[in-house]
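Here the complex is missing one protein chain, while the rest keep their positions.
Chains: A, B and C, in written order; residue numbering restarts at 1 for each.
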């Protein structure tokens, strides 16, 4: 059946507009990243939206959920801005069952030199193949259940919730 | 307890010597790659050797095995040249139990622009956390049991053995 | 005597702040770029300021001019944001004589993958060695007298003023 990579935007896919000096979205880099990783998984890539996760609305989250539900794949990687990744994970956890969904993102745009994106994509695609149904966050080489994690904004890392 | 990354060389760590125009080994890039991946796993890095896997001897494989056996960690990622990765996996499978060992490598040196190394490292570090004890090869986003895989040298990819 | 590289900021030296998702200045990349270019010129690097050229004030321009005047070097490369590079060139032309001053910049930050910065730096350092005293803009492989050039903002390139 293969894996669905559902693209929603986030830092992952931001680019530098050399005419305006601003960051913007053009198109997803996922295909290029899969090529660079010499990925041989059966992967379908679908861009649901291209937004900064700080600007993601409830309607956007419903769209992401609908995409996950209707997908034939039961293993789904969602690329997402890190700021509200956990909020979206919560919506997905409430609305799906029997699917393994792994959200991942990047702290630095892939198009820039020093991105963690390729590392995170390799990580998320691996976790999604072996973890049981549920919704997870894969960042920093780690994988958390959606309700056991928080983003430490001052360090820029994801960490376990204290018990 | 954390994860051991056991470095043995391979394409992963090759560099370009600008005085001779040859490829050579200087030191491992694993620390830099973990930093780039913003990795927050508890990882110990140990360089057992720095060799081209085509030149790896039986004695080298015994050294790698000894390092795996004596390591306190039960989750081990071995970075290795792709040409003889499966041979080493066989030695490790014969000599270890109750450890999860994932071998990975790269088709292009990390120091060059277009390497799959960071993707593979993210993948291997993820598989090693969740798979049961055994010896595996993680390449191309996939993970194979050591005795269910072959390298397709003409394509440069790893693939399942036909049943 | 050597060459002075006078740093003022600009796109050249912008970086991505992974905690805020904004572009900012940390420190100049000129030393790293000279190392990458295996530059063997006698070069002194001085950071006069680190500002976006859209925010550069008249006082800033006077500071740049003062730095050029007091420098013992008679060959000076000024790294500068492209938006107001020509305004600064005009101030330098009015206030200096007997020095060759070449302003250059970049359309994409050096720290990002696809920057023109290294090309432009190689170009500016070359022109400054051979051109007679005067103030010039070196961009896009070309070199213009300061009063014979305009920035075409919609194309993101510098071009000759029509006669």
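Everything that follows uses one rule, which is that contacts are C-beta pairs under 8 Å (C-beta built on N, C-alpha and C of every residue); 3 or more make two chains touch, one makes a residue touch a chain.
Small disclaimer: the values here were computed from a predicted structure and weren't measured.
Colleague: Of the chains you can see, which ones touch the chain that is left out?
Modeller: The chain that is not shown touches these displayed chains: B, C.
Colleague: If you put the missing chain back, which residues of chain C would it touch?
Modeller: Given the touch definition above, chain C has residues 33-34, 36-41, 43, 107, 114-116, 118-127, 129-131, 138-143, 156-159 touching the missing chain.
Colleague: Hey, which chain B residues sit against the chain that's not shown?
Modeller: Counting only chain B, the missing chain is touched by 11, 16, 18-19, 21, 23, 52, 107-109, 111-114, 153-154, 156.
Heads up, the rule we're going with is that only the chains that are shown with their structure count from here on.
Colleague: How short can a path of touching chains from chain B to chain C be, counted in steps?
Modeller: Steps on the shortest route: 2.
Colleague: Measuring from CA centroids, which chain ends up nearest the centre of the complete protein set?
Modeller: Here the chain at the core of the arrangement is A.
Colleague: Counting in whole Å, what is the centre-to-centre distance of chain A and chain B, each centre being its mean C-alpha position?
Modeller: 26
Colleague: Give, as an integer number of Å, the spacing between the C-alpha centres of chain C and chain A.
Modeller: 39
Colleague: What residues in chain A touch two or more of the other chains?
Modeller: 107, 114, 156
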